[in-house]
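For this view, one protein chain was removed and the others were kept in their places.
Per-chain residue numbering starts at 1, and chain names A, B and C are given in the order in which the chains are listed.
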């Protein structure tokens, strides 16, 4: 089967999944106690029924739920994700505003964790049983077991407050007016801590997976064949073991990369990173239904997108899949 | 069985993990004996550093509550949430995955679409929304964690069942005239237990982390002292009293670490083929 | 005064909109206070000062308020600001959109503009507090030429607010910052001094404190960091703080007690509660010594305060005795803390402990802002924390919480506790329209001593939110609403 057909098939399924997500989330979110008009009224410090009714009418919350549902789904089908009550702008614009920051953060963290995880995993596997292997796996286990937000707090305490090396929050020096290289450096400095905290956990995951996968592949017959050819260990490791060992890592990473996009709530909160994870949390507390639904939809779409990307990568690595045959 | 025990005991990490976990369990179980007072009780001056005053080995928090008591009572929450949510996730995931893998066809298709659907929504975000909707309470938190953690179980069980149901002993059972359910629950599932047990031990660890994260975001049950709550509450004073967030953080770290070590130990012991490779 | 420089101010949470006429919550006021102005400002003793009105007269008997506007004032888009804008703002726009002003406008018969620079408010009856409603958050001036005959809520101009204030809206990077720049055409010569202001959105309280320490921001408005950090920060070098700038609001922390049902419907229980809670401890430990323990419904910073009331000092024994007398049967009460940060959570926990010590069983209820609103609106609580602004006058900010006529589901700002006392209702009403100040004082004295006996709600603390800033920032807080009044006079010492 061709790549294109496979992607189209996936996309068709994805569309159905997404629609189901929209429907379920709609009712799920509307089941939460409290409504956005009351929240906004509350924030204003004083409100009467007239004011709340005005807000309700403005947001269309005075209509029966099925009408709201019908309108919402109708809008989504035309790529209109509705209007954010809390932020007073179209949800799609709002999300598109925030998405780049999230992507920057998560993709950096993801790339870094994948790279470091694989490298350290390989290193550990190469030294299996020796103390350096234990040290690396022990470190991985430690990262794996540490609560993310706690690492974040400790990292801020150490690197920003005590050592004053890196900014503690935000994604740029506001109003510094940097351009060109200076801007890039500035962004990188801001990116360092959040990406690191977010990445550590995943690095541990990939590290452990790479290590065990490499060890498993090392036992396979074709590795013995390669040795029988007289290849050097370095080439065997790179050409034969690594590529085969990466297959499961790729699968896992693909699954997680998508989840990361919507799941960086904690990191974005602690580091004041203006991404969609935080947007989701803020919208939740404000019962900003449309935004919340929008974020869910977009992050689900990201998961699906990354799954498709994973498939493509997988096809590039593994000829068996490309041929559509059984493994 | 004894074979299993010796293999498990050979793994030093796993033993260490077991030791830590036993300590945590003992502390949790005997919390009321160790600290008869409620962990919320304001007993001393606030912000006492560890070891400053007798009877407050870990000092006091922002309101002058005994940190040691909080830690011990928090262990109960972590363990309960971890165990119960894992149990619930297994109760959802195992039957679903087993039926999907065993019957295949549209049952499989349907079950997997359903699972995929849950995996498409970022799980932490879903947990947050669920807790917010159900209002933070021990049961709602546990349930939310269970709901976001069952899909991997279903997938694992399905994969195991898929491979086991092609095994010849299943054919043999069928020839013996056993009903499908007896084959599934009497022959197939018991053989899939090892990976499920390993996964479950890791799920308990993940659940503990999830609970603490929710608590940290203020979505914990306000009536019970938990480690996540302690960190969340101490975060605002991290500059004046860093140890208040450090101590419960280490508690989480150790417990989760212990569970992971046990999980790896189980994996090695239940799966001797892999065990030899790991070395 | 040195000209130039930039201010970085924390704003939390991110405002939903900067159109002050539509949204009047705290963060919006903080930012939009630089953009919009009203006719008057109030000094820290609550005396009216000129703003868009350069002078004003109140007729004998207090029925006619005449304002003379400043000449040559321009909207940010260059259009001239005239009396027609004032009439439009107060009579058309805000009457439709502003819940709190609407209540005061009930007393107004007509608003007219005899000429371009004069506005006359004609009242139906004397209303003492009326001179206090010309504050920017209460009656912001909005441009008629933009809003007239439009759907106010959905006017696209809401995204690029246009006022007359010292700073203009420049850019809003959602989730990150709002940038305001100096209004070069401002009507005061040489002002504003500052070139620009960044309002920085930093969702985490601890991060806000770090931001201030690192010099990323130089102003922390009151309430933007947790109290423990306040204590720490003000000890640092080159850090100044002031408790001023909250006189108009006089935030008054209280706990709604459900007067309708459950243990809290018993007066003895409510009194017992007042004795059971250790408010001094809360002030010292949770609020780090800031604030004053409240004695009754009216803040000591608000007009017509009276100290001549029963003081409920911490006394668990008395509480226990009262509970016994009432025959409290151990029914648990639910505490709903204010979901506005750790301080309030700790406060809830402390109250829970206090109550449990005198034998009351307590359930803490967790909720977020929306859930809290809903529960209060539905009267689904036993004890619920909140704090209320007093707006300088009991008639504006206090009476609303105790009048039986203000019992209505759906709002967390009216008589949520369900207290009904017809006798006192009459006195509140009389006091509001009493032109004679001394007589008003007497009425309010009576009200205070009687209501404190009834304990319809538990008054907790007159909150003080110190504003923290770098010492080179000068003249930041000059009025009764402090930073909310904008940085018109602020400058940075070079």
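As a convention for this text, a contact is a pair of C-beta atoms (placed from the backbone, for glycine too) under 8 Å apart; a residue touches a chain by one contact, two chains touch by 3 or more.
Keep this in mind: contacts and distances are computed from a predicted model.
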(message) Considering only the chain that is not displayed, what protein name does its UniProt record carry among "Probable oxaloacetate decarboxylase gamma chain", "Nitrate reductase", "Phosphoribosylformylglycinamidine synthase subunit PurQ" or "ABC transporter ATP-binding protein"?
(response) "ABC transporter ATP-binding protein"
(message) Using the touch definition given at the top, which of the shown chains does the missing chain touch?
(response) A, B
(request) Check the options B:178, B:197 or B:250 and report the residue that touches the missing chain. (result) B:178
(request) Would you indicate which residue among A:98, A:190, A:208 or A:240 is in contact with the undisplayed chain? (result) A:240
(request) Spell out the interface residues on chain A facing the chain that's missing from view. (result) 1, 5-6, 8-9, 12-13, 220-222, 224-232, 235, 239-240, 243-244, 317-320, 323-326
(message) Counting contacts across the full complex, list the positions on chain B that touch the omitted chain.
(response) 167-169, 171-179, 182, 187, 190-191
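Note that only the chains that are shown with their structure count from here on.
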(message) Taking the mean of each chain's Cα atoms, which chain ends up nearest the overall Cα mean?
(response) A
(message) On a CA-centroid basis, which chain has its centre farthest from chain A's?
(response) C
(request) Would you mind pulling out the distance in Å between where the CA atoms of chain A average out and where those of chain B do? (result) 22
(request) Quick one: report the Å distance separating chain A from chain C, using the average Cα coordinate of each chain. (result) 40
(message) Please output the residue numbers of chain B that touch at least 2 other chains, ranges allowed.
(response) 132, 135, 235, 238-239
(request) Two or more other chains in contact with one residue: find those residues in chain C. (result) 206, 339, 367-368, 371
(request) Would you mind writing out the residues of chain B in touch with chain C in their complex? (result) 38, 40-42, 46, 62-64, 132, 135-137, 218-223, 232-233, 235-240
(request) Would you mind writing out the residues of chain A in touch with chain B in their complex? (result) 17-18, 20-21, 24-25, 28-29, 31-33, 128-129, 141-142, 144-150, 153-154, 157, 161, 212, 215-216, 219, 255, 258-263, 265-266, 269, 277, 280-281, 284-285, 292, 295-296, 299-300, 303-304
(message) Help me check something: in the complex, which residues belonging to chain A touch chain C?
(response) 32-36, 38-52, 54, 58, 85-89, 94, 97-98, 101, 153, 156, 160-161, 164, 167-175, 269-272, 274-275, 278-279, 282, 284-287
